[in-house]
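Removed: one protein chain of the complex. Kept in place: all other protein chains.
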Amino acid sequence: MMETATKTPVKGVSIDDVKYKLIAENISASYDGIVAVKNVSMKFQDRAVTALIGPSGCGKTTFLRCLNRMHELTKNATLTGKVLLDGEDLYSTKVDPIINRRKIGMVFQKPNPFPTMSIYDNVACGLKLNGVKDRKILDEVVEGCLKMASLWNEVKNDLKKPGMSLSGGQQQRLCIARALAIQPEVLLMDEPASALDPIATQKIEEMIQELKKEYTIIIVTHNMQQATRVSDYTGFMYLGDLVEFGETKQIFENPRNEITAKYVQGQFG
Amino acid sequence: MVDSLISNIISSKCVMLTIKMKKGSPHVDKIFKIIALAAATYVLVIIAMIVINLVTGSAPVWQKEGISFLTGSDWNSVEDRESYGAFPYIMGTLVNAGIAMLIAVPLSFGIGMFLSELSPKLLRTPLAMVIELLAAIPSVVYGLWGLLVFRAYIQDWIETPLHNLFGDQSIIFAGTPFGLDILTASIILAIMIIPTIASISKEIMLAVPNSQREAAYMLGATKWEAFRLAVLPYSKSGLIGATILGLGRAVGETMAVTMLIGNATGAAAIPTSLFQPGQTLATIMANEFAEASQGGLHLAALVGIGLILFIMAFVINVVAHLLVAKVVKSHEGAVLA
Partner (left out) sequence: MITPEQRAEFRKHFRYNVGRRLVLDKIVKGVVFSCVIVAIVPLVAILVNVFSNGAAALTWNFLTEIPGAVGSDDPGGIGPAIQGTMVLIGMSSLIGVPVGVMGGIFLSEYGNNRYGRTVRFFNDVLAEFPTIVIGVFAFVLIVLTVGNFSVWAGSFALSIVMLPIIMRTTEESLKLVPVTYREAGHALGIRRYRVIFTIVLSSAKNGLVTGILLAVARIAGETAPLVFTILGSSQFISDLNGPIDALPLRIWRLSSLPYDSAVTQGWGAAFILIIMVLSINIGVRYIFLRNKEKTFLKFKKMGVAS
């Protein structure tokens, strides 16, 4: 089922012509003895938003965490398969995970700014970690990233205040700025708006539209309206399988698979 | 769901109970509460009585010596020439505990970090248990081992080389390396307080949410960098609390230190060298009690020493508990350790 979904290109889109930024091959993953992802393969286009949808517990978050080797930090985690970033295998034993995590930024479900650091330091700490010491560059990056996360206007006078003093939506945008500051090439977002109110959600969705001009974005969501609003491609996962993958329009308007159809029509989930 | 299941089981048990026994009179309920209240109040009464008894018991020495009981260095129990000053023992306590903390704190934080961040899950519980067993060994056994075994190693392998290297020119390594001195007592003391600090710091580090670590890993941090960036700042005040709690234990530790510190008195006990016999507030009480038990000014002086130690330990522990309680809601570890 999954095989056909990935091997057959979506009609009308010459998927083979486009350069793929990130390719996941035969990913299977488990934790605590529970198999969460079963042999999933997916290709992610550069400068596009790919949404992963499915009912909770379908393995979409676990799959996302495999893409930047975050999954192996979970207790009792196992994983097989390959993830290619620009053709290079992330899971090759020659490469330490920390090198590629920096190229793949991640935004988590709940905002998790460093509570003891100021807003400025929250954004700048990733740069300092990677050896950037020049104060001018740090200032420029912090300002640029806060602007991209559309937070700059709200905090530009309070950069020394602790990150925890912000509201939930602002904290999440701060986390996005923190992820952008290390200049990643891919941005993974794990239900970034699930803990936020509608207005904050809208801000983040608008921001994703801006960011996709330069990034490969993969977003996990259980909100189907959100997937239709922000994504170009959508993969539907169910019980650890990738059931169907294609253009967002096609998945929602003309699903090929019966389960996908039932899910997008809201018959379960 | 399970709660309701359990309460069903319990309620059926209760139905049987209600049938079996009378519901009891409302007076018994009140009496029961009063008994429980009295038991809890007993703790406060004991602490108050400790203060009162130490103050009255030491009154004679305060009357005779005044403030110089705190600042003086004389310690003479010969009749008619009696004179008591606790200053050397206050210093001895601080220096001894200080050196022990210098050794124990980094080691304990290391252990805490290993157990919370690095240890495979299977190893974590048994290793934590082994560390806690260190706290279960009675002080007097540490003393016996220190006196009969450890002391010789310290003397031959640490003190003699250091003494030969730096000689009497250096102040802190001056004196004959005999093995029964401030250094040996401090090292044993460090071993004894490691489990306290280590198990509390482990709990505090484990209380840091994983999302914090993940944020650091996402930025490309190594394990150590994630610890430094996410875990350490988050657990700072708790770790300080754990350290102070360890200091509280170090200050009051008696038997092992008594058996190893060499027991100097008077001005000779003011610590200058590591290789010099010393004396702490706790050890002078244990050492001189037998001679002083008949009463008189000597006894009052020892009770006065007890009062000083009490105040020191009280202040340290109050500060520590305020800091630790903020982080770890229940510090069961502290009680078990």
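Residue numbering begins at 1 within each chain, and the chains themselves are lettered A and B in the order written.
Criterion: a contact is a pair of C-beta atoms (placed from the backbone, for glycine too) under 8 Å apart; a residue touches a chain by one contact, two chains touch by 3 or more.
Owing to the predicted nature of the structure, the values given are computational and were not obtained by experimental measurement.
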Q. Which of the visible chains would the unseen chain be in contact with across the whole complex?
A. A, B
Q | Chain not shown: contacting residue from B:163, B:249 or B:298 | A | B:249
Q: Determine which one of B:61, B:111, B:154 or B:215 touches the chain that has been left out.
A: B:111
Q.
Among A:45, A:109 or A:130, which one touches the chain that has been omitted from the display?
A. A:130
Q. In the full complex, which residues of chain B touch the absent chain?
A. 1-7, 10-11, 13-15, 17-18, 21, 23-26, 28-29, 32-33, 35-44, 46-47, 49-50, 53-54, 56-57, 106-108, 110-111, 113-115, 118, 125, 127, 129-134, 136-145, 147-150, 191, 194-195, 198, 222-225, 245, 248-249, 251-255, 259, 282, 285-286, 289, 293, 295, 302-303, 306, 309-310, 313-314, 317-318, 320-321, 325, 330-332, 334-336
(Q) Just checking the interface: what residues of chain A touch the absent partner chain? (A) 32, 34, 96, 98-99, 127, 130-132, 134, 137, 140-141, 144-145, 147-148, 183, 210, 214
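We take it that only the chains that are shown with their structure count from here on.
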Q) Any idea how many Å lie between the Cα centroids of chain A and chain B? A) 49
Q) Which positions of chain B touch chain A when the two form their complex? A) 121, 209, 211-215, 217-222, 225, 229-230, 233-234, 236
Q: In the complex, go through chain A and note every residue touching chain B.
A: 68, 70, 73, 75-76, 98-99, 101-102, 105-106, 108, 110, 112-117, 125-126, 129-130, 175, 178-179, 182
